[in-house]
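The structure appears below as structure tokens.
Just one protein chain is left out here, and the rest sit where they should.
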Amino acid sequence: MINLTINQKAYEVDVNPDMPLLWVIRDVIGLVGTKYGCGVAQCGACVVHLNGEAVRSCVTKVKRAQGGKITTIEGLSEKNDHPLQKAWIELDVPQCGYCQSGQLMSAAVLLRENPNPGDEDIDAAMAGNICRCGTYLRIRKAIHLAAEIQRKESNNK
Amino acid sequence: MISFSWLSEFRLADRINAPGLPEQWNEITGYIKITPDNIIKILNPNPEFGQNVMTSLPMIVAEELDADWKQVVVEMGPHDNVKLGPQFTGGSNSTRMYWKPLREAGAAARNMLTQAAAQTWSVPVEEVTTKGGMLYHEKTGKSGTYGDFASQASKLDMPKGAKLKEPKDFKIVRNSKKNVEGLKIVTGKPLFGLDYKHEGMLIAMIEHPPAFGMKLKSFDASQTLKMPGIKDVFSLKMYDDDFELGGFDTRTFNDLLVVVGDNTWDVMNARKKLIVQWEPTAERKEKINNFGRKQDVTIPAGLESSESQYQKMQERAKEPATVLRKDGDPETAFKGAARIIERTYNGPFLAHNCLEPINFFAHVTDEKALLVGPLQAPGWTQPTLAKVLNLPPEKIEIQMTRMGGGFGRRAYGHYLVEAALISRHIKAPVKLIYSREDDMTYGIYRPMYTATYRAALDANKNLIAFHIKGGGLPEHAVHANRFPAGAVDNYLAESWEIPTNITIGAFRAPRSNFAAAAEQSFLDELAEAMDKDPIEFRLELLRRAKDNPVGKNNEYNPDRYAAVLKLVRDKSGWNNSESKKYSRGVAAYFCHNSYAAHVVDMVSRDGQPYVERVFSAIDCGIVVNPDAATNMVQGAVVDGIGNSLYGGLTHKDGVAQQNNFSQYRIIRFHEAPKTIEVHFVQNDIDPTGLGEPPFPPVFGAVANALYKNMGKRFYSQPYHNDIINKKAF
Partner (left out) sequence: MNAFLNENLILLNFTAYESGFGKETALFFVKAIVVIAVLLAVIVLTTSAFKGNNIAADVTGCKSVNTDSAESVQAFLQVYKVLMSPRCMNCHPAGDEPLQGDDNRVHTMKAQRGKDGKGVYAAKCSNCHQPENTPGLHTPPGNPKWSLPPANMKMVFQGRTARQLALQIMDYNKNGHKNKKQLLEHARDTLVKAGWNMGEGRKPPPLTYDAFVKAWDTWIQKGGYAPE
């Protein structure tokens, strides 16, 4: 039995400890916001937060997440109001949308660690997330906007 | 001041989903349903793969309906070719194909609502006006919402020929509207085929042969069946030997080795334990009925390699070919030329690599079939399913989910047939999944191409003859009636083809995606040889094509073509001082009824060429949703840079040499331009298509920029191989 905490909810799953976290999340627990794109850590569609870090769930064995705190796209914010989510909608970022869960989860780590990222920081944080539709420019703009929103919100606190 | 319209989405969602609200949807036309509460549901008829028809097609309805966009909710329509039209996403046709029908549907519904109000108020119908989802009778001061009259309107006959608005009166169309699914996308809601779940659903995967030209001989599943979670392993035949394939029934392998289990990972693991014997296929003939056009195609045997395919193509290019078009006397013109410029261009197989891999859900019983998943044209696959399952079409329900990318790949419904056959065999609902490796090596690629361009110049450096001889494996990419046909007195277009057992299919702007690269690079070299500015040179030719066209059937409008060149010239500051610090390349093309021109500005970064910014000029007629359209063009530019620099699939003895993104390079975040400035020509021409037209000329513009950046011309894609002096195969 493996104990997992996903989006602040506790789960007990009876799976092979070597099962990738991606398939536990999607097939066993049923949260499908996290996507399968390549299975070899190349595309970033599977990014989730494990104890705050952006791990690629397609290659992360579930045993690594045992006892850890997992956040998926469904748990990025309680009220769908993470600055990134707001910015993504404000700037109409997605085309097909399949990569966007991973993009948001990667960007969330960037914004948490660097509230004022420059373009080089954004490149470094996001170069691992493939968008086949080519929305990279919009993602970049949205990250800048989200940083601005985040700054405003923390000033208002 | 940052405003968040996403908030309004919440309010509407709350209202619709509030408990206790009666779900009374009054259907006014096939596309429109209205509640008494004045919530307007508009169905999107066309499958969605990121071109945002989910938003733009309902906008067209809402416009003529004269609805308030804030009152509109959008739902993906069911597969119903009678009520909802052709429902195919491809050929940049969605908006073009649905423009008039949707306007008519909206106008008709508005008409029915005004009639209902006029009846209720006992006033002449001509005196009833509408505005933003409300009906008014100014004389008596009466007013009401659409919801008030929806029930009554739904009982009226649908009128024909309802009056349409003038474009100048558009309130919704031509205004940017947010993606109606935006909130769902950024919160991870289940939207894609891969996300679909059904009670009791099993997972199936197919173990394909390791190479083209191979098929299943025998297998030993004893180890596989012992693996946890595995339900069954079996082989299936897709089509009988004399089956007549539809145009989009392309499939690579006919004998399927299937593994079925409880969950994806168990099935992935269990596949590794299969012990399989493969054998070479024999040469075979296939009967194809491509929307009425019947062909017998020979599929050769053998294990093909890119290197030998390339050699074969170079040799075939020297042999006589099929003449597609001839104007004037090109042979004589070339004989008497002062100078001949000849160049040969090559393009590899391209894999679509939609980020959501191929998948489909099927639940087939003796009586009916339910299929759910990502697909571009349910109407093209349903007849095949009916034949294969021996069920009447009306018993086959296909639900279209949002697609994680299409690019033409998902027009080929082989995976629906596979899923349906699997479900029927195991007598259970099943989702068929392709791994990325399965997806990338399955085929249905953009063909491999070669084209030789020749131009004859006279002693005064005038262009007197133009010759294109293009070929492909297995189809050529020559558009004989496109520019510069019509602008050159002596013109010859020829084509040739070599069969292959590697399957091919439509890839974003088929044929054009190579032709533009070759042609636009060649025109650039010509311009240089003639000491002309590349844009000015093209404009000169277009003036000729307009004023004194050569031949007939010139497929493009020279004015519109010239207009995008001029627009991009102006917006990019073509020869201004700022442009000097960039290596600039320009290209323009006409395809799928629209016109596109790009100026690509390249710099050197860490010793490598990098496209820092792009200017794009597009003429696609009326732009329904400007911001979404801009997104599409920007995406096409990034896609074009990526495919021209990095895209390419090669084979050795039938085995794909690239089977995941570690080897098949996709353009990444930091490699995309910093800015892509998009300008649309403003006119009132009915929408002509946008998904594909901006894509092909990007390849040519990149090649031309590379010339300025690196001082040499690039003839073979992917260009990156030449940049780092790497052999393709």
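Here the chain labels run A and B in written order, and each chain numbers its own residues starting at 1.
Keep this in mind: contacts are C-beta pairs under 8 Å (C-beta built on N, C-alpha and C of every residue); 3 or more make two chains touch, one makes a residue touch a chain.
What you see is a predicted model, and the numbers here were worked out from it, not measured in a lab.
Considering the whole complex, the residue from A:Val55, A:Ile73, A:Cys96 or A:Leu137 that touches the absent chain is A:Val55.
The chain not shown here is touched by just one of A:Val47, A:Cys131 or A:Ala147, and that residue is A:Val47.
Among B:His79, B:Arg402, B:Arg424 or B:Arg668, only B:Arg668 touches the chain left out of the display. The chain not displayed touches chain B at residues 660, 662-663, 668, 670.
Taking the whole complex into account, chain A touches the unshown chain at residues 40-42, 44, 47, 53-56, 59-61, 64, 105-107, 109-110, 113-114, 121, 123-129.
Convention: only the chains that are shown with their structure count from here on.
Residues 16, 19-20, 23, 26-28, 30-40, 42-43, 45, 72-74, 76, 80, 84-86, 88-90, 92, 94-101, 104, 119, 122-123, 126-140, 145, 148-149, 152 of chain A are the ones touching chain B in the complex. Contact residues of chain B toward chain A in the complex are 2, 4-6, 10, 48-52, 176, 178-179, 181-183, 185-192, 194-195, 197, 203, 228, 263-265, 268, 353-357, 402-406, 435-436, 627-628, 631-632, 634-639, 642, 660-662, 666-670, 672-676.
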